[in-house]
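Here the complex is missing one protein chain, while the rest keep their positions.
Now for chain A:
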Amino acid sequence: MVLGKYVEAVAAKCKDKEIQKVSQDGGVVSGLLIYALEEGIIEGAVVSKVTDEPWKPQPHIATTRDEILAAAGTKYTMCPNVWMIKEATRQYGIEKLGIVGVPCQIGAVRKMQTYPFGARFVPDKIKLIVGIYCMENFPYSSLETFVSEKMNLSLDIVDKMDIGKGKFWAYTVDETATIPLKETHGYEQSSCKVCNDYTAELADISTGSVGTPDGWSTVLTRTKFGDKLFKEAVEVGMFETKPIEEVKPGLGLLKKLAKQKKERAEKTIEERKKLGLPVP
């Protein structure tokens, strides 16, 4: 199962205009968190928000709709969201917590729930785990290299970054710049090469851009709870959905990329073993 186990796959787009305006793709993550917050399913969520330095995210504990919106959009560098989980349940006193993360972070949360050595009274407070598809991540300086050096843009004026169609994209108010994705190779954080999870296989709900047209997201509902929550959100009109079979490029591309990632991990792990290096 190259996409992990899931209940249903659909194409989705958030109907909320305010969310659409700030979201990276279909606004599924923001929409779900806001829906869960407004319904009292969660009291807050750990999200990634840019603060002082341009495009450098920090984990942030969002407890309002506005704070969730402020964290929308992809930041292509590490944001240690798992760090703030304990903080959220202690300092913020959140009893029902949501968390957003890329596959390795979701895995870390699940490991903590399964073996909670130093996480007293944390596991039972995590109510919703939303996973984002992830092929690889970059150190912050790599982003600076792509945008400042290769595209000659200042990170300050970039409004959106995106990876798709074989390119790395940066958008400003009046300009769209790209570099071929192969120019970003060699700038990834190297630990991504041992990761074999593309679609956040352990989340309640996973989502990402691949498989659906611009402005839409591919959603995989995984746990019973995640499936129920997503369907409720669709029912109340938070999302518009289409069967995944009716959109292009569909699950085929998603499966292809997921398989590529698994093969890369397998190869890297074999190479590491030959060198006598540990593997996860």
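Methods note: a contact is a pair of C-beta atoms (placed from the backbone, for glycine too) under 8 Å apart; a residue touches a chain by one contact, two chains touch by 3 or more; residues count from 1.
In this section, contacts and distances are computed from a predicted model.
Novice: Could you tell me which of "Putative monovalent cation/H+ antiporter subunit G", "Small archaeal modifier protein 2", "Coenzyme F420 hydrogenase subunit gamma" or "TIGR00269 family protein" is the UniProt name of the chain missing from the displayed complex?
Specialist: Going by its UniProt entry, the chain not pictured is "Coenzyme F420 hydrogenase subunit gamma".
Novice: Can you work out which residue in A:T64, A:S154, A:S190 or A:Q260 touches the chain that's missing from view?
Specialist: In the complete complex, the chain left out is touched by residue A:S190.
Novice: Quick one: which of A:I85, A:V147 or A:I244 touches the chain that's been left out?
Specialist: Residue touching the chain left out of view: A:I85.
Novice: Suppose we count only contacts with the excluded chain; which residues of chain A make the list?
Specialist: 4-5, 59, 77-87, 101, 104-105, 107-108, 110-124, 137, 139-140, 189-192, 194-195, 201-202, 222-223, 277-278, 280
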